[in-house]
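Every protein chain except one is present and positioned as in the full complex.
== subunit A ==
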Amino acid sequence: MALRELSSLEKYLGLKKPNKYSTQGDKKVPVLQNNNGPPLVGLGTIASHLVKVAKRPNLLGDSAESRAVVQQWLEYRVTKLDGCTKEDTKAILKDLNLYLQDKVYMAGNQFTLADTFMYFGIHPIIVDLSVQEKEQYVNVARWFDHIQRCPGVRHHLPPLAVLRNRIYTSKHH
């Protein structure tokens, strides 16, 4: 899973030569063999590395603050989203919904790596939501829809219908 995400990221970044990855441990943590030094381990670590290689530092945030925010959500992705239980998902969606209330992207007004990897991580959760639930988490749905439509982000994942067009505004359907 993580490997496909990294290769999607490579394509998005326009990296010419695809890297070779392996995994380690039960949790299949990605490992990047590095010619100039020791291997890099961990999804967030490797993703940040790729962004630097591609000379797109803005994807990691354009200020100390936003860099911290991006790293925070990358960590959130691997610690909270990955391996979350059915009960956790409700709380996660609720929190994210509140967080995204006044934001376009995870780190504010700018697209960053946090959007990419939160999107990848939350995709399996959104797949399982009913229409009603998607409406309940309307900010998450809006953000999700926005990200999956950003050119070049989605790659290996199928697009999901998250927002209904409200032709009728009445509550009775």
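One rule holds for everything that comes next: a residue touches a chain if its C-beta (ideal position, glycine included) is under 8 Å from a C-beta of that chain, and two chains touch if they have at least 3 such contacts; residues count from 1.
Simple rule for what comes next: contacts and distances are computed from a predicted model.
The UniProt record for the undisplayed chain lists the protein name "Methionine--tRNA ligase, cytoplasmic", from the options "Methionine--tRNA ligase, cytoplasmic", "Alpha-1,3-glucosyltransferase", "Protein FAM114A2" or "Ribosomal RNA-processing protein 42".
Only one of A:L15, A:V41 or A:V104 touches the chain withheld from this view, namely A:V41. Listed by residue number, the positions of subunit A touching the unshown chain are 27, 29, 38, 40-45, 48-49, 52, 64-65, 67-69, 71-72, 74-76, 78-79, 91, 94-95, 98-99, 101, 108, 127-132, 173.
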